[in-house]
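In what follows, a single structure is set out as structure tokens and then discussed.
Complex shown without one protein chain; remaining protein chains in place.
Moving on, here comes chain A:
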Amino acid sequence: MSGQTLYDKLWNQHLVKQRDDGTALIYIDRQLLHEVTSPQAFEGLRLAKRKPWRLDANLATPDHNVPTTLKERAEGNSGIKDPVSLIQVQTLDDNCVEYGIEEFRINDPRQGIVHVVGPEQGATLPGMTVVCGDSHTATHGAFGALAHGIGTSEVEHVLATQCLLAQKMKNMQVRVEGELGLGVTAKDVVLAIIGEIGTAGGTGYAIEFAGSAIASLSMEGRMTVCNMAIEAGARVGLIAVDDTTIEYLAKRPFAPTAEQWEAAVADWRELVSDPDAAFDKVVTLKAEEIEPQVSWGTSPEMVTGISGQVPDPKAAQDETVQRSHTRALEYMGLQPNQKITDIKLDKVFIGSCTNSRIEDLREAAKVARGNKVADSIKLAMVVPGSGLVKRQAEAEGLDKIFIDAGFEWREPGCSMCLAMNADKLGAGEHCASTSNRNFEGRQGYGGRTHLVSPAMAAAAAIAGHFVDVRSLPANDATHAQEA
């Protein structure tokens, strides 16, 4: 019998019951809650007169709807102008009080995007099962945790039973071997992976990211990679535990201490795929071949290197691809064969659960330092992922670097990643964005999103169009990844 994959181990450690119909009950160690997908779950509990199974498994924070300007935030919940957004945030507060669930409220320094907050607090630990009513929950897989994005009915199910009804997925391994070039970041790696396997490439699989280039990434970088597993079609992304994981977790508020820490670490060391584990599919990429990426279309797989160009739809073999490329170019207002470096930007957004952690901000600040945002850019904003990231960045003087360069320095939240609050793109505007989805209208009706790394976004803000961070003077972004 061959060995187990990391996913197999996590699954087996949480299997409560295998049912005859192929589904299984999986025990859930942590549920993260936010204001958009939880209200009806709580309402359902109330209607059925049920209580949450285990309160301390839950941790809540509002993120999708919160305003990000200092002025609005100073007013707390009343700074939320949209009445529906306000009700959602208030409802989360009320539900957490009613049931006794720990919540980091709007102006708590620990508030932030759930996928930044969980790991930062050590509330996401290796070997855990983590769920959240948000498709980017795969982020937490960076810690060797089994993390699923779920729907509202499932949020209620987990609240009431501490279990999720799930079906075992197939195993895929994506290996990135070799050394990443200077200026090439985790974001470029994951975009290149999606470009390679496509947005449906991971459907039905749990993807484990492995190989020397993945192992060399920091925890922030690993979270960026796992975050976008869903953009490759996989609900679950995973990375094995190693020293980097363990060092990151030491002394986090929710992490174990003293003897328990020792026992935990010993246990976590086992959270790797066995050498003889069998994967249903293996894909390998060479790190040296990955250059900084820019998405040109309306799906994350429509992506290419910075030295590349927008494809000519006519060149595609497949007719469906031709049609979707034609449609994408039309929406994006781009010409076939246009050079990526010729794409001009109107706005720049550095933030989101993909790239709003301290390392991301450091990379962007390196590029911004001593430079000025181009006059043609209407808005360049930096939105830290959490209050603690913001605080850390300010302690390092990053806020000053951004402000001096002409960026707006905002309060933490999802912000323009999905434009549920006031931060939006106008129709036809091109945006260099460090977020994860470039779907039509995602960042505002008619908005045109280009997905890039933080350093590439900062460089684009300064040049007014895309530039290769690797071509900037040596004191800038080329050393970004050493941060």
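Some notes on this structure:
The criterion applied here is as follows: contacts are C-beta pairs under 8 Å (C-beta built on N, C-alpha and C of every residue); 3 or more make two chains touch, one makes a residue touch a chain; residues count from 1.
Going forward, contacts and distances are computed from a predicted model.
Matching "succinate dehydrogenase", "Biotin synthase auxiliary protein", "Peptide/nickel transport system ATP-binding protein" or "3-isopropylmalate dehydratase small subunit" against the UniProt entry of the left-out chain gives the name "3-isopropylmalate dehydratase small subunit". Residue A:C163 is the one among A:V66, A:V116 or A:C163 that touches the chain not shown.
The omitted chain makes contact with just one of the residues A:D267, A:E289, A:E330 or A:E394: A:D267. Interface residues of chain A with the unshown chain, by the touch rule above, are 13-14, 16-17, 21, 25, 27, 29, 39-40, 43-44, 47-48, 50, 53-54, 56, 84, 87-88, 91, 121-122, 125, 127-128, 152-153, 156-157, 160-163, 165, 253-257, 260-261, 263-264, 267.
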